[in-house]
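One structure below.
Left out: one protein chain. Kept in place: all the others.
Just so it is clear, A, B, C, D, E, F and G label the chains in written order, and each chain counts residues from 1 on its own.
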Amino acid sequence: MNKQETLNILEKIKAGTLSPEDALSKLCTEPFEDLEFAKVDHHRELRQGIPEVIYGSGKTAEQITGIVTAMLKKGQRLILITRLTPEIAKQVQIPALRYEPIAKIGIVGEIPKPSGIGKIVVATGGTSDMPVAEEAALTAEALGNEVVRLYDVGVAGIHRLLSKLDVIMNAQVIISIAGMEGALTSVMGGLADCPVIGVPTSVGYGASFGGVAALLSMLNSCASGVSVVNIDNGFGAGYLASIINHQRG
Amino acid sequence: MNKQETLNILEKIKAGTLSPEDALSKLCTEPFEDLEFAKVDHHRELRQGIPEVIYGSGKTAEQITGIVTAMLKKGQRLILITRLTPEIAKQVQIPALRYEPIAKIGIVGEIPKPSGIGKIVVATGGTSDMPVAEEAALTAEALGNEVVRLYDVGVAGIHRLLSKLDVIMNAQVIISIAGMEGALTSVMGGLADCPVIGVPTSVGYGASFGGVAALLSMLNSCASGVSVVNIDNGFGAGYLASIINHQRG
Amino acid sequence: MNKQETLNILEKIKAGTLSPEDALSKLCTEPFEDLEFAKVDHHRELRQGIPEVIYGSGKTAEQITGIVTAMLKKGQRLILITRLTPEIAKQVQIPALRYEPIAKIGIVGEIPKPSGIGKIVVATGGTSDMPVAEEAALTAEALGNEVVRLYDVGVAGIHRLLSKLDVIMNAQVIISIAGMEGALTSVMGGLADCPVIGVPTSVGYGASFGGVAALLSMLNSCASGVSVVNIDNGFGAGYLASIINHQRG
Amino acid sequence: MNKQETLNILEKIKAGTLSPEDALSKLCTEPFEDLEFAKVDHHRELRQGIPEVIYGSGKTAEQITGIVTAMLKKGQRLILITRLTPEIAKQVQIPALRYEPIAKIGIVGEIPKPSGIGKIVVATGGTSDMPVAEEAALTAEALGNEVVRLYDVGVAGIHRLLSKLDVIMNAQVIISIAGMEGALTSVMGGLADCPVIGVPTSVGYGASFGGVAALLSMLNSCASGVSVVNIDNGFGAGYLASIINHQRG
Amino acid sequence: MNKQETLNILEKIKAGTLSPEDALSKLCTEPFEDLEFAKVDHHRELRQGIPEVIYGSGKTAEQITGIVTAMLKKGQRLILITRLTPEIAKQVQIPALRYEPIAKIGIVGEIPKPSGIGKIVVATGGTSDMPVAEEAALTAEALGNEVVRLYDVGVAGIHRLLSKLDVIMNAQVIISIAGMEGALTSVMGGLADCPVIGVPTSVGYGASFGGVAALLSMLNSCASGVSVVNIDNGFGAGYLASIINHQRG
Amino acid sequence: MNKQETLNILEKIKAGTLSPEDALSKLCTEPFEDLEFAKVDHHRELRQGIPEVIYGSGKTAEQITGIVTAMLKKGQRLILITRLTPEIAKQVQIPALRYEPIAKIGIVGEIPKPSGIGKIVVATGGTSDMPVAEEAALTAEALGNEVVRLYDVGVAGIHRLLSKLDVIMNAQVIISIAGMEGALTSVMGGLADCPVIGVPTSVGYGASFGGVAALLSMLNSCASGVSVVNIDNGFGAGYLASIINHQRG
Amino acid sequence: MNKQETLNILEKIKAGTLSPEDALSKLCTEPFEDLEFAKVDHHRELRQGIPEVIYGSGKTAEQITGIVTAMLKKGQRLILITRLTPEIAKQVQIPALRYEPIAKIGIVGEIPKPSGIGKIVVATGGTSDMPVAEEAALTAEALGNEVVRLYDVGVAGIHRLLSKLDVIMNAQVIISIAGMEGALTSVMGGLADCPVIGVPTSVGYGASFGGVAALLSMLNSCASGVSVVNIDNGFGAGYLASIINHQRG
Partner (left out) sequence: MNKQETLNILEKIKAGTLSPEDALSKLCTEPFEDLEFAKVDHHRELRQGIPEVIYGSGKTAEQITGIVTAMLKKGQRLILITRLTPEIAKQVQIPALRYEPIAKIGIVGEIPKPSGIGKIVVATGGTSDMPVAEEAALTAEALGNEVVRLYDVGVAGIHRLLSKLDVIMNAQVIISIAGMEGALTSVMGGLADCPVIGVPTSVGYGASFGGVAALLSMLNSCASGVSVVNIDNGFGAGYLASIINHQRG
């Protein structure tokens, strides 16, 4: 798939050091390790310069242990396991694993020093949005970003938000996390002039419909510079924020 | 249905001035005029002290003319016809009819002087919410309220809203009208300490789903003192605001 | 945010008793106590004249204990904790806490004497709507209102409702609570001439969709004076009813 | 399909007057006339004792003319064409066709005298529900029923409904037609002790969602004896009411 | 509410044996017993000639015991408790209570002999629809009907249904119960010429959406004579079928 | 993308007749003609052995003329334009274009002789489903299949369907097209032992929701061998049926 | 129902060896065994040439034991029980039962040798889709097909999919299984020229709505040759794939 690699292969054919049959086989070879239950991609760090992330939901402790072990063997320095329940975390056979209970993230390896352009602000409407916020914040930190947390600043008491205007004005990217009516993201989009990533949460009851009300509210935001990820997708927001915060010409 | 009236009837039976059969017939008699296509209620002004309102949608000019004529005959002083299209308005055969094109309301009779406790603030998120806002404002004025209009103060530019804080703080009731994400109502609920009536509008596109996004946003508002009426229901909001503004012990 | 406070600060600058830098810092200072997991707002009682209410759902016993303790230190006389499960209630370390199991509300402090204009009627369609109704009723009582309970008066047996016509006619505000088809609120709106706050409940099965059928029914009510709060939101209805019942010029 | 017919065929085989091959062919022969665009069923009146009904929606004037002509040739005495627009009605080449503009029904032949057990009451919540109501009423009349119309008796003014209690109490079947919140059907079900057929209409706006709010309201009715047909399906309600009104041991 | 009773009261006033004040009080008196958590209606059997039915869902064993005891005292001969879980059933303190585990119905008193015009057929698409079917069948039997059960006759194997054509042809009313795609009801409506009551069930998975697919399928049935009750509402179907089966001129 | 082509390119590199740079460029070259507004794929017939199909919806007459002309130049023998309105069809500048008004399909070139294994049966529930059915039938014929049309055989009159059992039993593939409740597909799946492709149509009103009721009904079919395509997607069904009918080892 | 059987019966009548009454009874006799809770169809293998499949969901161990025993007695050689939980599987009293825990399928009898035209490819987007994939794969194998498994080839890392192009190109039928956004099926449809059966899975969170997002994505696929079965319906896909893979002239 990679342009340079393809060119290299073609050069080798020309040089006679590779037969066409082998080349085809090489071009079609899986650049990942097949663990039967999962295909571990070992080229990813090189290709995209980022740590590996395992989506833990629905995986057994054995499967996670297997994937992490394979990654460590290949020299992966930092591994994140998201959506990891405490029960599974206890059973994973990786001594170096640290577990963050609020974010439900397992970490193997050292969090790198911040390397981004500026700061990523992670803001929440309420206290109950914290698990999603910590998933976003830890992801961003693992990807080399300085993170500022701004929790419980929902619009029902807008002075709490306005008192943090300087933090908002100085952000490089804002992750705005809210359940219920999700209005925080619209207000944030109106105040800030940097990209705002809305994360609706499933916090709420009744006509919040598991995050749909907040999702629709954010999608319909009149403020410019706002985009949205899936309900409760703290990881996706942290990842995207990091890409933006590492944008360079 | 009315307690005092029932008592009066019973007294007359006792006094022999009314036979039981006539009493029963009286108790079950329609206190409204049957125009075949509609049942016109002539006791309503007495019962509830308010002008008559005709829901114009789906009625022909002939039907509206008939209903208004019947009401005028019975001495009704002020009649509102909501959801009246310009085409039908032109065909209605009532010389005294005035037509308000933005609110799509027809008025027969004089708007009374304000008699409420305080002021009703009608606020909108954007310019396109004006038809619903004017329906609410005119309804409230017809019911004897002083109305303050605060249009185009959506949260995407929150300084427009904050610059009107004194108006908001001094309101007796606030009608907060918004389409798209409807965040205005949540912010309004956080700022004000009077009842806030949210009116979602069908203004918007895509995932606004004809006002559903704004409706859900308002229903999920974390701010206290907020309640909601149907999408685009300016009349309902104006009517309710008036009742609250006329509350007395 | 408060006009008078801002003016005072500006006066002090002029008088030289406050530097502009300090003023700005003061203007942007948080008027709430930051408990890390929550921002406790100590100005609220003064600002809005009401007891503090903690939304208990999703909070640990430690967090609730911490917030209540901070409030009590600041002199808060009455504290409500809504959506408090019996399990968490037992673990909260506040000796003065009383727990109402049907309403799932914890109370610290004395319920004040009624100070409203009239009576708030809390009506339900069925027996199963009682938890929501008690949340509304207790909230209203805590906010200084006389409450009349009218339970199990659904429209399937309309004589039960009609036999209470005098209570309905004399209400200052009505909170009409119903699941399933929610028709009670429409009928109530047709009978009463005071504000009617509809609370759809998640009681029901099949096509009730967790309260959506009742919610839609109430939003579409043809009766005037009706507005709606979120499904199961007894607190919101009680709070709004209290504001209306304390409306004064 | 018909038991007696099958037996007759089998008897003929035994008697030797019919070969097995012919019998099989007879058993599988279409008891309808194939007009290419439609299969006209000529056995239906005999089988079910009712007039033919053509669903006019989406059919051309030519197709309707063709079907009616084929039916008349076979001796059909009464034909109804539902959902017939005025434009198509004008183009249908059947001199005997009468057109009912409110019900949008075309009729060929004489409405029979009532032959049912009792009366069918057709009630509506508002004036705008009349087209659906007339479709139901005319269908019922064409099927041999006496129909009592009770229009504009919605629950927002419940005294209009209660004043007609005697009509409701004496009905054999009630067709309860309402849009918006559809509460009429629940109240009707609570008052009457005969079958109540709810017909939600698409009348309304905003969160009425083209009749869905009324449909859900009716499906969730707590009152016993209530069932529901499709939104705006006046024909289905009239047909079912007639079957019930002709039930005999 | 009752015409004759009202007349009687009025006659007594005229005769001087009742004061107007007492009459009014009598007219507005509750014809039910108030158990605080429920209003028990003791006039219902007389008024509608049927046994009492308690909706057990969400009621405690104490509440059910209380209601049944109050009913027995007043002479009620047959009591049904629907949606009664086995756990609650064991705790109810009524020695005469029999519990039907599939239908989840508790019965106190004797099932009467059939008194209807004909037979009620209860048919299901699959084995898993049996709980709803038994709720319908037992309700109908308790109300004096002969019931024929026709289970597991879904359209995926249509010969199973066709082999029972004689039963279907001879039914007075058919209750057609199906989950998944609910096609049984449409086919039944096409075969039978009696009223068909469709009951969608929540049986299914994926895009069955808890019975919504079956509900929509039944509402859209092209067959005449079909109406629908709420998802899983076996009781409602049995009750309605009984009314129809007892229709008399 | 094509294995053999890739191998050929690699062989040429080895033989020195192609430089690696040119090879890469060749591997990444577009095998389609870029008309700016559309990318016309000229390899498709060779790759998949089928005529070209242009999705006409939303394309101007100029765009369609351009695409067809480009295809004809490259030697394409048969071209179908689906979803072509009569207005646009008249403006397309291709003399050889024939227009089928019911199917809304434009055809350039000759329909080939049937080359499939057996017959494709296209069945509809009602007359109004014909446009979708003709789109499916014409598509299948253009792709080399013998098609048997079986229109207006909906389950409301199941004898119409059963009388065609032999046709159904002898089909190689069945396309079952129905709106409203879509039960035809389930019944068809129960009768036939070949693949049944369900096509829900948007025919219907009220709770048919533009084909959603039929779609859900078909997705939930208990009959085996049934799969579903998008609402009104006659083309997709005809295309898939043809692939199945041309399956060979 | 079966043509030949009907002819045979008719011949016997003619020959006098069967009375018409007995013939009718025979024609209407159930070709299945009635176990009270289920109707076991013993003609199915003969009629459709396939093993029996019991839908285990919602059946007790006793019911399953009963059905399997009845089938074995009649000589059924291969029986599948789908949606069988491990708990129920342990309690089923059939010694020959083997249980596949990932697919949740119980098997009695020998899996036959492949008899299809080609290979069925079962592909999944992720590891968590494996239960549905195994249900499909085992079903297809039990029905006599060679199955190639291609797991965890979702489009987020499209090189994993492209590296298997040869497998895809050589498939006779492809079952494409994916949750979340379900894009795998569209891409698969674009790559392959054989029938592609999409199976949306309920794997995902937030706005995946239990498989609805994947379902809609697959239904809207622009690629030709794609059809869809119900969410998580691995059995249905495997069954349909087998029919297609056994298509013969």
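A few remarks follow.
We adopt the following convention: a contact is a pair of C-beta atoms (placed from the backbone, for glycine too) under 8 Å apart; a residue touches a chain by one contact, two chains touch by 3 or more.
Bear in mind that the values here come from a model prediction, so they are computed numbers and not experimental data.
Here one chain is not drawn; of B:64, B:108, B:130 or B:243, the residue touching it is B:130.
The residue touching the chain not shown here, chosen from F:131, F:198 or F:211, is F:211. Among the residues A:56, A:182 or A:236, only A:236 touches the chain that is left out of the figure. Of the options G:70, G:155 or G:169, the residue whose C-beta touches the omitted chain is G:155.
When the missing chain is restored to the complex, the residue among A:63, A:76 or A:172 that touches it is A:172. One chain of the complex is left out; on chain F, the residues touching it are 1, 28-32, 37-39, 41, 57-59, 63, 200, 202, 210-212, 215, 230-233. Within the complete assembly, residues 125-126, 154-158, 180-183, 186-187, 189-191, 204, 206-209, 212-214, 216-224 of chain G touch the chain that is not shown. Within the entire complex, the positions of chain A that touch the omitted partner chain are 1, 3, 47-48, 53, 117-118, 165-166, 169, 172, 193-195, 197, 215, 219-220, 224-231, 236-237, 239-240, 243-245, 247-249.
By definition in this document, only the chains that are shown with their structure count from here on.
When the interfaces F-G and B-D are ranked by how many C-beta pairs touch across them, F-G comes first.
Ranked by separation of Cα centres from chain E, the top chain is A.
The geometric centre of chain B is 58 Å away from that of chain G, both derived from CA atoms.
Mean C-alpha position of chain D lies 38 Å from that of chain F. A straight line joining the Cα centres of chain C and chain D is 49 Å long.
For chain D, residues that reach two or more other chains under the stated contact definition are 1, 3, 157-158, 165-166, 206-208, 212, 215, 219-220, 224, 230-231.
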